[in-house]
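Showing just some of the chains, left in place.
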Amino acid sequence: MSSDTLLVVLDLVGIVVFAISGALTGVEKRLDLFGVIFLADATAIGGGFIRDALLGAFPVAALHDWRYLIAPTCTGLIVFYIHPAIAKLSRILLLVDAAGLGLFAVAGTHKALDHGLGPVGACGIGTITAIGGGMIRDVLVREIPTVLHKEIYATAAVLAAILFVTGDHFAWNNVITAIAGVALAFTLRVVSTWRQWSAPVPK
Amino acid sequence: MSSDTLLVVLDLVGIVVFAISGALTGVEKRLDLFGVIFLADATAIGGGFIRDALLGAFPVAALHDWRYLIAPTCTGLIVFYIHPAIAKLSRILLLVDAAGLGLFAVAGTHKALDHGLGPVGACGIGTITAIGGGMIRDVLVREIPTVLHKEIYATAAVLAAILFVTGDHFAWNNVITAIAGVALAFTLRVVSTWRQWSAPVPK
């Protein structure tokens, strides 16, 4: 698969998943219709905005391709009206969110390498792409970002990014490495939630 | 009027209006002199920073042209000292803020189209230009951004952006479309405040 097609597919799937997460947070915080849609958009494409603004990849993907903005907007609108049905799906949401996390980490790392960054910088971009939207979501509703103090979340993104960078270094097939990276983040995230693993806290 | 002149005029008027809003919030939150000025600057030019960083329009307008930074700084300084007089003008402030909202939405949409974005992306940029500064202001003083949960505000910006994009598509005169967009946002904002309209909230 070409680099560009791979990026678009990874991005669009992740965007809808993250939009659901943002919209549900907005509903919970009693935002109005615009607020719910905005939070869906910001959660879904905020990480990509940070990625592209730091890479200097203009025009940023989510503005250049109208599907990137329409997809989370429609998702937010739908969640606004049918949120009780969606909130019942918390287990399924955990799974799709775990997949979105891996997708964004890999897509971000991939794009950073394409723009000529080294391995350390590419992992940084992959991580911020994956967790940036959720951090914007939490800051906008006045919460300390979940990713900074709860559960194994960012760690899964970091490891997926490292795997993809390693594969790139050894010139492995990029589709296979991408899938492996997403699977790694997904598995780690789901298993850690199920087993209630968490990162160490300061003494 | 040339594109560039139109942009500068729209920007400068909006900047002073938004600086007043930021400075008054800073005074209310008991920030110090630097804090009041910084909040005035951030509210006034924060939306434009986001716009230019996402468009890749370097150097960003507010840094390239010294008037864009000096105008809100002086506004913040003046408000710091005469805020009781200004706070009495709350009705007038509502009117100028409504005008600023429309001005920024139209200026942002205009610049996005100039940079080759499509209609959806341009509306996104116009909206974030109009509401971005106020969101930064609210996040910095630890409030959930007003625009996400109160009144008709962002909706007015979105509609102004859509009107301008439509005018651009049909090649209407850009000055007339700009004025119509600002008037639309202004009227909707003022009437909705007066009639206490608000966007729907989740059930």
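For reference, chains read A and B in written order, and residue numbers begin at 1 within each chain.
Here, a contact is a pair of C-beta atoms (placed from the backbone, for glycine too) under 8 Å apart; a residue touches a chain by one contact, two chains touch by 3 or more.
Here the structure is a predicted model, which means the values were calculated and not measured.
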Given 2 visible subunits, total identical subunits the whole complex contains: 3
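In the analysis below, only the chains that are shown with their structure count from here on.
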Residues on chain A engaged by chain B in the complex (per definition of touch): 26-27, 29-36, 38-39, 49, 52-53, 56, 58-60, 62-64, 66, 69-70, 80, 83-84, 139-142
Chain B to chain A touching residues, read off their complex: 53-56, 112, 115-121, 124-125, 135, 139, 142-145, 147-150, 153-155, 158, 198-203
